[in-house]
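One chain of protein is taken out of this complex; the other chains stay put.
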Amino acid sequence: MSDLLTVNGLSRRFSDGGLFRKRKVFHAVSDVSFTLKQGEILGVVGESGCGKSTLARLVLRLINPSEGQVQFDGVDMASLSRGDMRRLRQRMQLVFQDPYSAIDPRYSVRDALLEPYRVQGVKPKSTDETVASLLDMVGLNSSLAQSYPHQLSGGQKQRVGIARALALNPSLVVLDEPTASLDVSVQAQIVALLERLRQELGLTYLFISHDLGLVRYFCDQILVMYLGRIVEVMPSGAAPAHPYTRALLDSTFEPDPKRRRSITRLAGEIPSGYDLPPGCAFANRCPRVTDLCRQVLPTLTSQASGHQAACHHPLTAVPELAVEQRSVA
Amino acid sequence: MIGFTLRRLVLLLPVFFVVSLVVFFIIHLVPGDPIDNLLRAGSSPEQRLQIAAKYGLDRSLVEQYFTWMGRLLSGDLGTSIIQGRPVSALIARNLPFSLELGIAALLFSTLTGITAGVIAASYQGTRVDDVITGFILLGSTVPSFWLGLLLILVFAVWLGWVPVSGARGWSSLILPTIAAGLGGIALVARVTRIAMIETSRQDFVTLLHAKGLPPFIIQLRHVLRHAMVPVVTILSLRIGWVLGGAVTIEYVFARPGLGSLLIRALNQRDYPLVQGCLLMLAMAVIIGALIGDIVQAAMDPRQREVRA
Amino acid sequence: MSGHRALALLKAVSTFKGGISGAFLLLLVIGALFAPWLSPYPYDQQDLGIMNQAPSLTHLFGTDEFGRDVLSRMITGARTSLSVSITAIGISVLLGLVLGATCGYFGGTFDRVVMTVIDLTWSFPEILIALMLVAIIGPGLEGVVIAIAIAYLAQFTRLTRTQIMSLKSETYVEATVSLGAGHTHILFSHLLPNALAPVLVAAMLATGDAIILEATLGFFGLGAQPPTPSWGAMMSSGTAQLFIAPWVILLPGLAVALTVVFINLFGDAVIAALDVRAKFREA
Amino acid sequence: MLLDLEMLRIRFGAFSPVDQVTLSVDRGQILGIVGESGSGKSLTATAIMGLLPRIGGQVAAGTIRFDGTDLVGLPEREMRRLRGGRIALITQNPMTSLDSMMRIGPQIDQAARLHLGLSRSAARARSLELMADLRIPDPASVYDLFPHQLSGGMKQRIVIAMALAGDPELLIADEPTTALDVTVQAQIVQILVDLARQRGLGLILITHDMGVVAQACDRVAVMYCGRVVELAEVDALFEHPRHPYTQALIRCIPRHDMARGTMSAIPGIVPSAAAQPPGCRFNPRCARVADRCRVEIPELRVGASGNGVACHVAEAA
Partner (left out) sequence: NSARASESEAVFALGNAEIGAPHHDPIRATLLSTVATLIYDRMIEQDADQSYHPHLAESWENSADGMNWTFKLRQGVRFHDGEPFNAATIAWWIPKFKGSVNEYLVDAVDRVEVVDDYTVRFVMKRAEPNLIYNLASSFMGIPSPKAYDAAGDNFGVTEAAGTGPYKFESFAVGQETVLVANEDYNWGSDLSENKGAPYIKRLTLREIPDASTAFLELKTGGVGLLLGVPDQFLPQLQAEETLGFRSLPGFGITYLAFNTLAEPFGDVAVRQATALAVDQSAILKSVFNGVGLEAHQFLISTLAESKIDPKLEIRHDLAKANQLLDAAGWVRDGDGMRSKDSKPLKVKLTAQSETAFKRTAEILQAQLKTIGMDVEIEIFDSTTIVDQLKKGQHQLAVRQYGWNNADILDWFFSTTNIPYPNSSGWQDEKSQELRDIAMQQSKTLDERVANFRKYQENLIGNFLFVPIHEPILNYAFNETLLEVPEKLRGTQLVQATTVDIKVVG
């Protein structure tokens, strides 16, 4: 499989303030590199504000990076003209977290589905057929074409969002927490739909989520982000090497009362992206922290094949955990 | 906070320059000149030239502007051509009256408007809401000059409670205050009402109710505080209106004031006086907006944080 | 008009407040449009023999100081008052949309400069702006129209700008960008149409205020040139009339008040109707 | 029983988004209410708090018995005495649950001053104590901060402290962790569970996360379209879910040990409030639907064990 997407040293800073106000720099994404092979599903997990959506926007070049490059199918996006970039957008699409606001409330489903063609100046053979087949593809009844967003349920809206993203036959689909605002039963439907579409259309997914369980279920490879940085890259089934990933995993509640277990309590607060500590950003909450962590930024190092962690004291190296444990029940 | 204020004040300098430019050229766009208003039947053409020379009106506009600006920077607003007195003195004489009425009307419309807005919001969707909104609406549909006359007729002529006109003592301030403030009530009440309703939909209000606090405490101590932010914004932007907007009221109630001074000056093309008044108003407006920002920042801790 | 905007209007009209006020406004507009046919007398026909006569069967609303029929003048006056305020607000809305959209969409220094100036015009008493403009432009309705337009420009610019700024961060706008859309498409297919509804409602309410402002300017002798009547000019045609022939002044005053009240009621009904839709969207 | 809801129906004008809600919770017990969005969880909580009139609703039928007294029809004054005192509420979003213009401390004090009649300083002392109990670092300085200066997890702890300030016997937490990060979420659930256990509070934990239910609750009420479809001990529920909806719900939770593509989904969509099907509301989506389900509304029958299910098929089995 070829590399569809190559991201290299991508960073994005937001600065706040102005002429007369103290300037503050916010590191939303720092030094992120990865490659995504054709047909693969790459998962990105991390907590709110860690830069997942920013990464998605950078990858799609909806915003410009402060540093680093993104190569799509071998082409550096920075080298493209505005027009070329707009044309390239046909090949990479985005599905949003919040289906409720992803469609213009004044657009009917039909309008929304035809918008990609309008924007790209492509004329579909038959508009009615196109709309019908798109709806069919995402498992919606074609009678919904005349509906407006407020007449649809969340799951239906998300399906429309997916259909719109697929209208122009993209190769890459970035899914930015596509099920986060949906109920579990609907989430299951959407995930199943995404899986089917991937197989039918040979899509490549960059799947963003805060739910490690879901990502582990759905993705081939997982990027774990913490405060804008990748802390771990791991194959979906592997045991985590980074204490943060471990904590994430421990924080998910198993839907099984028989497996009630202790929860790792993380001390400390998530630092603000404005004043990041010099060392490992997780240092103040990490149970394994040493002085080294506070001073030196750990880089991604290989743990096993296809498994990297940015940690001075990765978990596989020390199997015993000296963590405060408490029983829930 | 002080730093924030200072920075905003520094920003005022370019604005001041632009405003002065606009003010100067606008008044000179108006046809006619002050000399005709100065000369009476019987005077000679030489006299006209003499006066033009005396006030520099014979020079080019650009030249006049720089002379004016030069004086301005040294704190001199110039001398009124028609009245022959320093512009600053004329403004100083009229300003207190404008302030008195403006502030009274502002207080009146703000207090009444907020009260009405709070009550209407508290009884949202009921008869009470309808009656209050309707009443306020009616008050704002009558032009103020009109209202002034009617108020005089009722309260001064028929009932004899207050003097008909003039600017002596608080009793003569009552009717002008009402006439000038009534229109503002609608604005304030509307904004207050909507802000209150929107605020009461927020989660924290639900939680306040869940704490068992009496509704009126919630409305007054919590919801109103939030609702005041947009009200303050609106009011701070209306400061110009406070100083110069009561022209019709001043006219009807025979009160002096900046508005009347400015209009008379405008009618007589008394350039230095018009420029002085306009500049003063513009500055008041800008400073009003600044004060509004500061008050808002003081009220809302989130803004305080960002700006500190 | 898009489907649900029509729906909102329908909804507004179907309420009690909305129905009554809508009917009144409709009558008013019809009256203004067909003024020459509806007026019992030519509005400028003087008859010094019947000066200042109280309302009677021959002159339902009485006569004025030149013996002209007040009813006829009020019907024609509705035409002037409405067209002045509607034109003024129309200009204001158009300009406000353009300025507000540009400022809100592109932001930056341009935005800051424009908004400073705009705020200044807003904080300045309308009456002063109007007096200066009329002095520059000359007498007649044009000056008044432009003055009113400028007086309300800030309101619409601000409103549009706020709308555009908040819409700009809506997900569906980003979705459009990710489809490869350019500025034009985003502005005209998404931002402006969505920003329009609140601006139009505000415009409607402002039309009422503009009628009052026209009246106030009439007080200073600005506006309609005699013998053209406007409600404002009639109301302020020498307050002496108040004591001699009150109907000449009171009736136009009443017309102004009623119109403004009904415009506001109708606006409220429309807002309520739109609000329902917004809630629906949330659900 | 501390709280006992029986056949509660909530009405908004002509339609009743919540009906046939029967559930109960005892002191020291944690009851989970799960259900998809719009299933009526929050409305039920609102009804218990007596806050329905504020949003224009009313209890149309049924009883809400709190410690023996029926809260339905209780005068507002007395309801207000309970609210924030013996019954407390925690809402979903800590970001918007605090008055952003008021300092943290006084917001916690309010309930204690109102319900316990404490003086300003006594209330303050108590608030600081509560904050310490909830492991808020340096309570004295947090006391004087404004909400925006705190992180989400910290804010939610403040909200909990606020709820505890009136010394409640019943605590209703309406999705207290949904808006929080995964790692923080775990802490908050932990805190609530500890509270129920240590203070002997009755806790109603409203959530849509079966994981939370499994890990934290003693008993569960599963809601679908405004009705409680199943009421059971937590172990029983997960081991032998009786209602087809409960069964389906458990099956669509992704687990890391599941192979991709093995997760099953519930077909169809939740019917809108305006277009509820006749009979069992789940019937159009139910895998085991019978003819009877399409016409006859199944009633929730609570047995002696306190468990029950509202399903014709499950009952027959």
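As written, the chain order gives the labels A, B, C and D, with residue 1 at the start of each chain.
We take it that a residue touches a chain if its C-beta (ideal position, glycine included) is under 8 Å from a C-beta of that chain, and two chains touch if they have at least 3 such contacts.
Please read all numbers here as calculations on a predicted model, not as lab measurements.
K.L.:
For the chain that is not shown, enumerate the shown chains it touches in the whole assembly.
P.N.:
Even though it is not drawn, that chain still touches B, C.
K.L.:
Tell me which of C:Ile20, C:Leu33 or C:Met51 is the one touching the absent chain.
P.N.:
C:Met51
K.L.:
Of B:Val19, B:Leu101, B:Ala121 or B:Ile152, which sits in contact with the chain we cannot see?
P.N.:
B:Ile152
K.L.:
Given that one chain is not shown, which residue among B:Ala210, B:Leu224, B:Val252 or B:Ile294 touches it?
P.N.:
Reading the full complex, the residue touching the unseen chain is B:Val252.
K.L.:
Quickly run down the residues of chain B that touch the omitted chain.
P.N.:
So the residues of chain B touching the missing chain come out as 30-33, 36-44, 47, 50-51, 80, 82-85, 90, 93-94, 97, 149, 152-153, 156-157, 160, 163-168, 251-256, 260-261, 264, 267-269.
K.L.:
Which chain C residues would touch the chain omitted from the figure, given the whole complex?
P.N.:
Within chain C, the residues that touch the unshown chain are 44, 46, 48, 51, 65-66, 135, 138-140, 220-222, 225-227, 237-244.
By our rule, only the chains that are shown with their structure count from here on.
K.L.:
Would you mind telling me which chain pair, A-D or B-D, is linked by more contacting C-beta pairs?
P.N.:
A-D
K.L.:
When the C-alpha atoms of chain A and chain D are each averaged to a single point, how far apart are the two points in Å?
P.N.:
A distance of 31 Å separates the two centres.
K.L.:
Which integer distance in Å separates the CA centroid of chain C from that of chain D?
P.N.:
Taking the mean C-alpha position of each chain, the two centres sit 51 Å apart.
K.L.:
Among the residues of chain D, which are close enough to touch at least two other chains?
P.N.:
none
K.L.:
In their complex, what parts of chain C are in touch with chain A?
P.N.:
Those residues of chain C that touch chain A are 2-4, 170-172, 174-182, 185, 189-190, 193-194, 277, 280-281, 283.
K.L.:
Name, in rising order, each residue of chain D that touches chain A in their complex.
P.N.:
These residues of chain D touch chain A: 36-37, 151-154, 181-183, 185-187, 189-190, 193, 208-216, 234-235, 238, 248-250, 252-256, 258, 260-261, 263-267, 269-270, 272.
K.L.:
So in the complex, the part of chain C that touches chain B is made up of which residues?
P.N.:
Chain C residues touching chain B: 116-117, 119-120, 122-128, 131-132, 135-136, 208, 212, 215-216, 219-220, 232, 235-236, 239, 242, 253, 256-258, 260-261, 264-265, 268.
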